[in-house]
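Every protein chain except one is present and positioned as in the full complex.
Coming up: subunit A.
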């Protein structure tokens, strides 16, 4: 346990030192404020429109950015140390490979968690201060849900990044695979589902369940659950209606999306030769 904390502490301090935390927070804050302000630009307006619109826009932003940031942050967690030569030495220390990987996950998870909270937190504060007539409790609840689910989504993709990182022997290949994963889950999956939706004419009751096969869709569903008003903006996820798509069900599914790739990464890491 101490070993896990030691490793996590080092990863986190590295994240502070090489400005990862700061950079992620700034990018998220700037884009979030920008989207909140120019969200109505398409309909000719400028300035803050409604809370529902803003939160839906922010969720869309998070779906694109958070997985990318998480993958970039963590794709070289193992293969990077292997290439640098530090992994060999670490593996001769009295720590298990499981502790090593879990410690790193905790460290990277904290970096992403802190940066996301900071970034979206700043955005929320700016909106609360600058926009007129925003119901504060609802803003706080919406932003809180957005932040918490964004962090979960980020952890899912850190777990994916680790799975990639323990399976390859070159950093460049890990980077390439990370981009493929991002592409698949964030872009291709939606297109595929759309194609299915169009082609299936009768009895497509099972289609919404396919959304659960993609953590980014789970994330979207969690954030849209509370907003009837948002239904018109959410596009594809509108097919998901009914009791199964409540946060109480979706959050555990998102957690499973963290545990499965992380578990596979642990298995692979423990059984490979140094």
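In the analysis below, contacts are C-beta pairs under 8 Å (C-beta built on N, C-alpha and C of every residue); 3 or more make two chains touch, one makes a residue touch a chain; residues count from 1.
In this section, contacts and distances are computed from a predicted model.
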Hidden subunit of the complex - UniProt protein name among "Tryptophan synthase beta chain", "Cu-processing system ATP-binding protein", "Phenylacetate-CoA oxygenase subunit PaaB" or "Acyl carrier protein"
"Cu-processing system ATP-binding protein"
From A:89, A:136 or A:198, residue that would touch the chain that is not displayed:
A:89
So that we can see where the missing chain sits, which residues of subunit A does it touch?
2-3, 6-7, 10, 14, 17-18, 84-86, 88-96, 273-274
